[in-house]
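Every protein chain of the complex appears in place save one, which is left out.
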Amino acid sequence: MRKLIEGSMAVSESVRLCKPDVIAAYPITPQTHIVEFLAQMVADGDCKAQFINVESEFGAASVVLGAAAVGTRAYSATTAQGLLLMAEVLYNLAGMRLPLVITVANRAVSAPINIWNDHSDAVVIRDAGLIMLFAEDAQELMDIHPQAYKIAENPEISLPVTVNMDGFILTHAFEPVEMLEQAFVDKFLPPFEPVVKLDVENPITMGLLAEPTWYMESRYKLKETMEDSLAVIDAVADEFKKKTGRYYGGLIDTYRMEDAETAFVAMGSLVGTLKDVVDTLRAKGEKVGIIKIRSFRPFPQAKIREVSANLKQLIVFDKSYSLGLGTILQEELRSCFYRQKHQPMISGFVVGLGGRDIPPQSIINSYNKSRGKELLNEFVDLRTDVVGR
Amino acid sequence: MSKPILTSVGPGTSKVNKTGAWRTLVPVFKHDACNDCRICVQVCPDACVSGEDSVYNANLDFCKGCGICAYECPVDDIEMVLEVK
Partner (left out) sequence: MTELTKKRKEKPPVVESLLTSGHRACAGCGEALGAKLVMDAAGPNIMVATSTGCLEVFSTPYPESAWRVPWIHSLFENSSAVACGIEAALRARGLKDKVKVIAQGGDGGTADIGIGCLSGMLERNQEVLYVCYDNEAYMNTGVQRSGLTPFDTHTTTSPSGKYSFGNQRPKKPLLEIVAAHQIPYAATATVGYPNDLQMKVKKALAESGATFIHLHVPCPLGWAYKSEATIEIARLAVQTGLFPIIEIKWGKVTRVRKITKERRPVEDYLKPQGRYRHLFVSEDGKKEIEKIQAIANANIEKYGLVD
């Protein structure tokens, strides 16, 4: 059935269908609707989860950690400041190999305080060992949560997964969504069978101290698993495609790349805008396409190189910036091609920080600026009068 | 999981660690005045003391020689002595 719903509702419905046992989340704009919808579902008996009103995001993450440790399916959602506050627990979850899903409504990180969308929050935890997926629109949000749990709970993986969605742009916009059915989700996502769990019949100890003799090996095991998850992310997306006909990409997705010479690279809702721009440019004879990065961690280096085989140029549009180094996606892509036989030119544009609007014309201008050139760390639509340059 | 993930262990695996090697004093249970009160069993921080019928002893694999059992024994039936190894 097709419904016109808010992006947040797509998330809440999708999570409800995954039958979580424990939900703990702390409200923070613009994630609030996700949590409120789930609370209403619990109050109306449509969702049978234990809903815990926690005292902070740190509390929320800790509560779902405890729930996952008992072998139940747990869920949380957060944003920017909340993500940073729970960062300590996220590293803990990954290191302890506890699977669960956390939806992050991406928002700029304070200071200055700004409640609108960019990816500066998501990237903070990119080294922690969580799988990080980026969703493009409300339909993908409906489709991605069962996939996220399936990836997380895979016994070879057993890792926490963040589903990233652009705050306000996706959380608060209404889009037509093909709703998933409970029967389908029940079959696609079987009940959670944990690898390890707290159980009085088998009393194990979890969360031990790892001295120098052991710690490196635990990190190595995590590295191995992240590499294994590359195939699993693709496989789960392929299975979903087979069963529903819908595909938003596995590790990546491509758009009009068949004979492209230039590819735009981006994550999240910006891909939607880029598709419109590509159609406009193609109509004028420009050979452009899009590489959508859906899995930010693990970063799909091999896949990207594969689809870039005939490209002359990659133009990255990134909503995050690593202060002291450069545009994050730009840097990660450059490392992708270092010392490879084929090295396309790579330009990096910083867009939309703090929710700054990204009009299609700005993309086109950036494309034109990059003709035959490599431009790095370019801030698009910067108000030069304000910065005095 | 097919590959071990270094995150959990079974119960009581600490017993490979023979903390008895730490001590300088060792408790001598005289088995003379003991009244089965089992305070010695209760107060040992390392759960070393066991026995029955007025005969209790410390497990010397683990006893750290802290002296609490001797101090608390209400009938002075335990004495701490310098251990000669």
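Just so it is clear, A and B label the chains in written order, and each chain counts residues from 1 on its own.
Throughout what follows, a residue touches a chain if its C-beta (ideal position, glycine included) is under 8 Å from a C-beta of that chain, and two chains touch if they have at least 3 such contacts.
All values reported here derive from a predicted model rather than from experimental measurement.
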Per the touch definition above, residue among A:D46, A:E88 or A:D357 touching the missing chain: A:E88
Residue among A:G59, A:G82, A:G249 or A:G352 that touches the chain left out of view: A:G59
Which residue of A:I113, A:L208, A:A231 or A:L325 touches the chain not shown here: A:L208
Residue of A:D199, A:D238 or A:E261 touching the missing chain in the full complex: A:D199
Residues belonging to chain A that touch the chain removed from view: 21-22, 24, 48-50, 52-56, 58-59, 62-72, 74, 88-89, 92, 96, 198-200, 202-211, 214
Interface with the unshown chain - residue positions in chain B: 6, 9-19, 22-23, 33-38, 41-54, 59, 61-62, 64-68, 70-72, 75, 80
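Rule of thumb we're sticking to: only the chains that are shown with their structure count from here on.
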Approximate Å spacing (C-alpha centroids) for the pair chain A, chain B: 53
For the chain A and chain B complex, residues of the former touching the latter: 95-97, 155-156, 158, 195-196, 203-208, 210, 214, 217-218, 221, 224-225
Interfacial residue positions of chain B with respect to chain A in the complex: 1-11, 13
